[in-house]
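Removed from the display is one protein chain of the complex; every other protein chain stays in position.
So, chain A:
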Amino acid sequence: MKVKMLSRNPDNYVRETKLDLQRVPRNYDPTLHPFEVPREYVRALNATKLERVFAKPFLASLDGHRDGVNCLAKHPKSLATVLSGACDGEASVRIWNLTKRKCIRTIQAHEGFVRGICARFCGTSFFTVGDDKTVKQWKMDGPGYGEEDEPLHTILGKTVYTGIDHHWKEPVFATCGQQVDIWDEQRTNPICSMTWGFDSISSVKFNPIETFLLGSCASDRNIVLYDMRQATPLKKVILDMRTNTICWNPMEAFIFTAANEDYNLYTFDMRALDTPVMVHMDHVSAVLDVDYSPTGKEFVSASFDKSIRIFPVDKSRSREVYHTKRMQHVICVKWTSDSKYIMCGSDEMNIRLWKANASEKLGVLTSREKAATDYNQKLKEKFQHHPHIKRISRHRHLPKSIYSQIQEQRIMKEARRRKELNRIKHSKPGSVQIVSEKKKHIVAVVK
């Protein structure tokens, strides 16, 4: 007879002294871990609930401006520095330190509105345009003791400039107004000015990857693309309503998103402008500004409906909406270069700082915390389509104005759709074409 009994030595399973860690032997045999899926589901449900509990995105409000904040600019080299321009005449440009949450410098840049502000790619200076028909270049550092705060250069223009953007690599910048002007930093006359039709152009943006490409949007409802190397514009697309701003995707050279007056955002592939890649709908008023996250996966949009929303690039619905009681019409928005924070400037003179991921824990995470958040993230992803979890993770509190407007617009949309269906039903088959949502808003593409 050969016999062996299971006989464990407790010394192998119990810690020797109280200073030791407890011994935890593992065995991954599935029969010892039954109900794997239901338990993971419960964990995912708990993680989703906790995510909503910890969703406190608002970080700080920077106040100091005497009028609505009209434009924001990121410092290209320093995460903590942010520039803002306001609608008031005195003290209209401010530079902020985000870690201290304080204004570190105030400049009286222009008479009247500061229309646009942008930092040079090296971070040593920045440009502003204002209602006083001037373009001014300023040093990023403040003036020394006893010196006066004077711009490095001032260019006097003939017309009002409404926007400015700097080239990502070369000492070239572009302004817009009645035409798009491309300037060399050293000269007082534009290298070239481009127009297509006669209307005021509201914004111009350089492509961060294909750096000679520009996009602009004008109030005659079109988006025009330019190539800096040639004197004429490339092509334009005309939409139903006016586009307020565009923003290029920093990761995909040919993708840009346009913030439109018709409450929607349109992501275009510049090679095929006749159909937008995605129509992003959720705002209930005109979208005023848009900015991409540095990852190129998401963007944030600011709207006249007093809220900002975060959209994934490939989704038509937003994943997040931020609002506060006191935040009025949001005019400008920026996603910081570390992709963690969002800043928005609004009508009631404040710049607000938000977390890009509402429930993220700030600060240094211990490795166990990190592992736990990663695990929870994966679980949430795995069970995201389960109705209970989906409902909790999608729930957002909305102010009454936005909520009721959403309901109203839903009714209007439903009525339009019903009418369309009836029209199809009562006409000869094939005579009424169904136009997809993507194509509906595009009037024409001109080359």
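Just so it is clear, contacts are C-beta pairs under 8 Å (C-beta built on N, C-alpha and C of every residue); 3 or more make two chains touch, one makes a residue touch a chain; residues count from 1.
Criterion: contacts and distances are computed from a predicted model.
This figure omits one chain of the complex; the name its UniProt record holds, of "WD repeat-containing protein 46", "ER membrane protein complex subunit 3", "Growth hormone receptor" or "Acyl-CoA thioesterase 19", is "WD repeat-containing protein 46".
From the options A:Arg39, A:Lys297 or A:Arg416, the residue with contact to the unseen chain in the full assembly is A:Arg39. Touch with the chain omitted from the figure is made, among A:Val3, A:Leu19, A:Leu156 or A:Leu362, by A:Val3. Between the chain not shown and the residues A:Met251, A:Val277 or A:Ile424, the one that touches is A:Ile424.
The residue from A:Glu16, A:Asp29 or A:Glu148 that touches the chain not shown here is A:Asp29. Residues of chain A in contact with the chain left out of this view: 1-8, 10, 12-14, 22-43, 46, 382, 386, 417, 420-421, 424-425, 434, 436.
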